[in-house]
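Only a single protein chain was left out; the remaining protein chains are all shown in position.
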Amino acid sequence: MAEYYITQSKMTALMKELASDSSMEVFGPVKKGNDVFISKLEDTSELCLDYFTTVNSIKEAIFPRFEPILQYKIRGEGVELEDLPPIKPLVVFGGHPCDAASVPLMKDLFSWDYKDHFYLQRLEKVVIITLACDEKDKDCFCTSLGGSPHGETGSDLLLERVSKEGWQVKVVSDKGKKFIESHPDFFRDKITPEKGYPKIQDKDIPVMFQLDRVKTWIEKNFEHPLWEELSSNCWSCAACTYVCPTCHCFDITDDATMWEGVRTKNWDACTLPFFTKHASGHNPRSQSYERYRQRISHKYNYYIDLFDHVSCTGCGRCSRVCKAGVNILDIIKRIDEESTKGEK
Amino acid sequence: MSENWEPKIITFVCNWCTYAGADLAGTSRFKYAPNIRIIKTPCSGRIDPMFIVSAFEKGADAVLISGCHPGDCHYNEGNYNARRKFTMMKKLLETIGVDTQRVIFAWCSASEGIKFSRLVNDVTESIKKIGPYTEYHKLNQKER
Partner (left out) sequence: MQELINKAKELIENKEVDLLIGYQSDGEKGAKPLFVKNPLQAEQLIFNQYCLNNLVTYLMRPDVKACKKVAVVAKGCDIRALVMLLSENQMSREDVYIIGMTCDHVVSPDGTGENEKCATCKVHNPHLADIVLGSPVQEKYPKDKPVKHTQIEKLNAMSQEERWAFWQEEFSRCIRCYACRQACPLCYCERCIVDYNTPQWIDTRSNPRGNFAWNIVRALHLAGRCIDCGECERVCPANIPLMLLNQSLQEEAQEKFEWEAGYDPESEPPLTTFRKEDDEEFIR
């Protein structure tokens, strides 16, 4: 695979140039307070390159928080459908391999029983530039799910830090190749990695549970009291869902006046209290532990049944953002432990 | 702002005092600007902050709220509660940077036809000067 080298300053300059091009959308890491967020870059945005990981994931670049799916005006006789804003070419920079790994997972879902052209068109137009990891923390567990701090899955370009000033650029896909060819002045020939790089290896994130045991336990223990114990702290907000790179639920809402209207696809979360509230008033998941059980079962059981892959990349964002103290790794480890006891 | 722009002032009035006052202005033929859109509530105490927010979201350039004078409320205390709520609403809107020149509170009784028409004319005049509330209308982004 072809390799190049790019310095931090060249990368910043490249992102700035792309961000000032109004014919495209660029997403990159921006600092706010003590945290870094993947945000839409304007030409005035200050890129931050010194961070462990971002609070949110690259998800919102390809799967917007809200997007119009239908627009109309009522003129004279009838309803006039309006064209939706065109989907611009996208560049997403600054996610980690655990972000990029979510992309094929989302693609499976959005090309399943209904081909969601909103997602698929953006996916076609996106160039994903991933930063391999230099650090990890207690909430990381990509390796337990077949991932790696240097994983290439889902990326177009993978940047491996090889010196204090810059990264080795691995061209993972054709789109990545084309990207380099369109911006040749920023990339140099690859260099010999300096001593001490890469800073972390796969072995620095030990595998912490056996996924197949976890799935089997979840399959067989819908009514187990452990669910309530594990999720008692959860106060049913949507913070974990919205920062998760693989969570993809959405709501459809209408906003209209007498003369015009728009139908929007909006993020939604199965953790929120009214997610499953029926028109009759009945809510099959009225308790927070029922909703949390659903969240884990969806990711670690049902998704595997449907798509042969766990719907989690082990990024740990949900655990980091949860201020109620719910930690997905602790929960999965506990389930794994439970699965080794007795018959079940 | 086009030449023909006219402010749209959503006006919440209580049924017993201000609505009757507006009616009196009409029957007495006191002229007032046609820019207000009256929404009648039973009492000024019914006013919810969402009314102000919704009005701006949907294109209002100003919101005018009027009820009975304290002591004269048809429901005895509604406007006393309203007065406290209005204090809070005004403060929060100021803090958040909403143009509070565009949120006007008044007490106007059933016999104050003149006051009502003058109030409407004054408010319309001042909103005409500061223009449409495009800053708020721009918030309604359909796409990111």
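Here the chain labels run A and B in written order, and each chain numbers its own residues starting at 1.
To be clear about the criterion, contacts are C-beta pairs under 8 Å (C-beta built on N, C-alpha and C of every residue); 3 or more make two chains touch, one makes a residue touch a chain.
Computed from a predicted structure; not experimentally measured.
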| item | value |
| --- | --- |
| Option from A:K73, A:K138 or A:K220 whose C-beta touches the chain left out | A:K138 |
| Omitted-chain contact residue, chosen from B:V13, B:C43 or B:A106 | B:A106 |
| Residues in subunit A touching the chain absent from view | 32-35, 37, 39, 55-56, 65-66, 138, 229, 232-233, 235-239, 241-243, 251, 253, 255, 264, 266-267, 269, 272, 274, 286-289, 321, 323-325 |
| Hidden partner interface residues of subunit B, rising order | 49-50, 53-54, 57, 70-71, 77, 80-81, 83-100, 104-107, 119, 135, 138-142, 144 |
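One rule holds in what follows: only the chains that are shown with their structure count from here on.
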| item | value |
| --- | --- |
| Centroid distance [mean C-alpha coordinates] between subunit B and subunit A, Å | 45 |
| Subunit A-touching residues of subunit B, taken from the complex the two chains share | 58, 142-144 |
| Subunit A to subunit B touching residues, read off their complex | 40, 64-68, 71, 85, 257, 262, 264 |
